[in-house]
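Missing here: one protein chain of the complex. Every other protein chain is in place.
What follows is subunit A.
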């Protein structure tokens, strides 16, 4: 049975409620249940953490978004999974790993409050982690270096060469 709210995901939560004196059956997926604030049995601990979190998320750290040009939190949306920031603040969970990028500006204050920190300093996956990104950046820089040299822009080329050396040093250490 599909969730009656989104019609996309299978319903895993089934319950009956008395609405206006009438018994009504509900069938929700976990996401929609959380968004509607329905309690999920067997997850009482997790749930209270999430309600607490969503309390934190509702706080607008930048005042009221008065800064000119600032994107309001409500309009933020993850293009990958479709979750909006306001859904995230209700549910207390990210929809996919790209949410971290799309909501990035809003996350520092949240992480600061939950963890006291904003950046990871622990384990890094050897294969798919930091090294891959460093290497990609290195490849880009090398291409650009060739480009500058061909066009005889030697000052810019020297700068890029310095950046390449720095990166290579980091990679050798890391």
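As a working rule, contacts are C-beta pairs under 8 Å (C-beta built on N, C-alpha and C of every residue); 3 or more make two chains touch, one makes a residue touch a chain; residues count from 1.
Going forward, contacts and distances are computed from a predicted model.
Trainee: Pick from "Polyamine aminopropyltransferase", "Protein-arginine kinase", "CO/xanthine dehydrogenase FAD-binding subunit" or "ABC transporter permease" the UniProt protein name of the chain that isn't shown here.
Mentor: From the listed options "Polyamine aminopropyltransferase", "Protein-arginine kinase", "CO/xanthine dehydrogenase FAD-binding subunit" or "ABC transporter permease", the omitted chain resolves to "Protein-arginine kinase".
Trainee: Which residues does subunit A use to touch the chain missing from this display?
Mentor: Residues of subunit A in contact with the hidden chain: 8-10, 12-13, 30-31, 34, 40-46, 49-50, 53, 80-81, 83, 91-97, 100-101, 107, 110-111, 114-130, 133.
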